[in-house]
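Single-structure report; data block below.
Removed: one protein chain of the complex. Kept in place: all other protein chains.
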Amino acid sequence: MDKDKVLLEVRNLVACIETGSGLVKAVDDVSFDVRKGEIVGLVGESGCGKTMTALSIMRLLPEPFGRIVGGSIYFEGQDLTKLTEEEMRAIRGNKISIIFQDPLTALNPIMKIGEQIVEAIVSHRKVDKNEAKRRAIELLHSVGIPDGEVIASQYPFRVSGGMRQRVMIAVALACDPVLLIADEPTTNLDVSIQAQILELINEIRRKRGTSVLLITHNLGLVAWLCDRVFVMYAGKIVEHAPTEALFANPYHPYTQLLLKSVPKLDSPRDKLTTVEGEVPNLIKPPSGCRFHPRCPYVKEFCRTVEPALIKVNTDHYTRCLMQDSRYSGEWK
Amino acid sequence: MERKEEVEEVPRGELRTLLRNLRRSRTATFGLIYVIALVIVAILAPIISPFDPYAQDLQNRLQPPSFPHILGLDEFGRDVLARLIHGATVSMQVGLEVVLLSLLIGVVVGAISGYYGGWADMVCMRIADIFLAFPSLVLAIGIMAVLGPSIFNVVLSLVIVSWPYYARVIRSQTITLKKMDFITAAIAMGASKKRILFTHIIPNAIPPVIILATLGMGSAILAEAGLSFLGLGVNPPIPSWGSMVASGRDYILQAPHIVISSGLVITITVLAFNLLGDGLRDALDPRLRI
Partner (left out) sequence: MAENVLVEVKDLTKHFPVTKGIVFKKVITTVRAVDGVSFEIEKGKTLGLVGESGSGKSTTGKLILRLLEPTAGIIRFDGIDITNLPQDDLKDLRKRTSIVFQDPYSSLDPRKRVFDIISEPMVIANWGDRRKIAERVHELLDLVGLRREDASKYPHQFSGGQRQRIAIARALALSPDLIVADEPASALDVSVQAKIINLFSSIQERLRVAYLFISHDLSVVRHISDKVAVMYLGKIVEYGPTDVIFEQPLHPYTKSLLTVVPVPSPKLMKNRNPIILRGEIPSPINPPPGCRFHTRCPYALKRCSEEEPHLVQARPHHFVLCLFWKEIEEGVLGPAVR
């Protein structure tokens, strides 16, 4: 697996959406990359901009409410932000696929499952209907649905949530994409079914070499699947590192608090650490460091100086003035 | 912002937002302003009316619009504008009474039907279905033919044909609300069925019906005009837009101003209510949350 080859490079991406109360920079100067054959995690709580980032990559922001206003998304030598809709359509579902949290709304309710997979295949490949049908059954098998023929003739609402998620993955894999974006793929699933789907995603990476961008709020999933992690807060990336490094040595106060606030399965019953305050309003984000109103280590200058991403270790960066050599002395 | 989507609702505190949203649509704003103006005219009719709507001037009958009779005189020499203004009172009165009474009956029947279910529900809904099966105007005509023309009877017949619409909407709202957690919470704290019905279900079931009620006023006014046009509405000489159209019809060639002015007023009024109702529906729609 050629892990050093960069598949997707997002550079300084900025995306805005119009809400009832104003314009919001949901994605504010976000940069990350996904290398071949790796699983990258984009983690954060709701409102941090991770879903918007995913939609931006796929150019699926709801026009006219949302659009990309800056930055670039490099994929296979092209800047996706500069492509026409038709050129994007050739990539969507073909080179890059996305699966969502709720398969019930992502799948067409009035189309049989088999037909939807066939549709995914024929939109990008020149094959006849029968060949497409054969491939569809094969795909269902590959995602762990042994009785593919039976399932293919059903409508989405007739099968269980876990099954629907597998179907959605089958649709996503129909044209053998090099990158799979998974936006909260298991949030609505039971624990035991979630385990099956996560195993499946792992298998997809192992057997097909597909890279995965996993978007989630669940740090446990990140620890399970991801090679590298990017933590988002209020539209910005606040820390990123290889998974083990991030969990062993979180540098950003938000990451630290997030890790401490999750009840551990194996440790004694002490009080959970909490993060003070609420998720900020992105219409008027906090000045300086976005996390400063909730940071236990906040200093005066945190309110005015916006930190940049600073390297703290190999491949490990954090957006905090505590690591900025100009200011770090204040915390001694 | 949390992961789950917000339940559609319009709490009282949102009146200002509602008005702001309404004003975004020019047609809805027009509807709102027109309706408010109409209400004012209807209330202040005796004061603002330039002339007595009953005063006849047979010598100058069918006089076309001129000063001081801006809209001319009708077949009995009565000032058309004055009759239109007083007709507004009749229309608004009928519209308001019909809507409020239908709403009252509809809410009671619909809420009880939806909340208790079972036989009561079935019986009420089948009765409602019977009324809904008739074309409402035909049914109203039939009732008026039996009862005889008068404002009271007009209101009565229109209420009889309209309450089922409200009952159905309230019933389906009630059924949806019944399953919500805050109702279960009320049961868990020992609230009686009556309390739940009146303090929790009905206040939450009404907002969507407001739109129906606004549109309903428009149709009640139109229905009254229709009945009066057919001679089954309010008694002459009480001015009603519909009867003005009816009597003006005989003179459409010599004195078109009667038919035109009364017909136009009916059209614009119903249009205004519809625009307002549509505007309300859009303004109350939960905004796209991304």
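Points to keep in mind about this one:
Chains: A and B, in written order; residue numbering restarts at 1 for each.
What we mean here is this: a contact is a pair of C-beta atoms (placed from the backbone, for glycine too) under 8 Å apart; a residue touches a chain by one contact, two chains touch by 3 or more.
A quick note: this is a predicted structure, and the numbers were derived from the prediction, not measured.
Per the touch definition above, the residue from B:L18, B:L104, B:I130 or B:I187 contacting the chain not shown is B:I187. Interface note for the absent chain: among A:E149, A:D190 or A:E306, the touching residue is A:D190.
Within the set A:G162, A:P177, A:G235 or A:P253, the residue that contacts the chain not displayed is A:G162. One of A:L60, A:M88 or A:V279 touches the chain omitted from the figure, and that residue is A:V279. Contact between chain B and the unshown chain involves residues 1-7, 9, 11-14, 122, 180-182, 184-191, 195, 199-200, 203-204. Hidden from this view is one chain, which touches chain A at 45-46, 160-163, 190-196, 198-199, 217-224, 243-244, 247, 257-259, 261-266, 269, 271-275, 278-279.
Heads up, the rule we're going with is that only the chains that are shown with their structure count from here on.
If you average the CA atoms of chain A and of chain B, the two centres end up 51 Å from each other.
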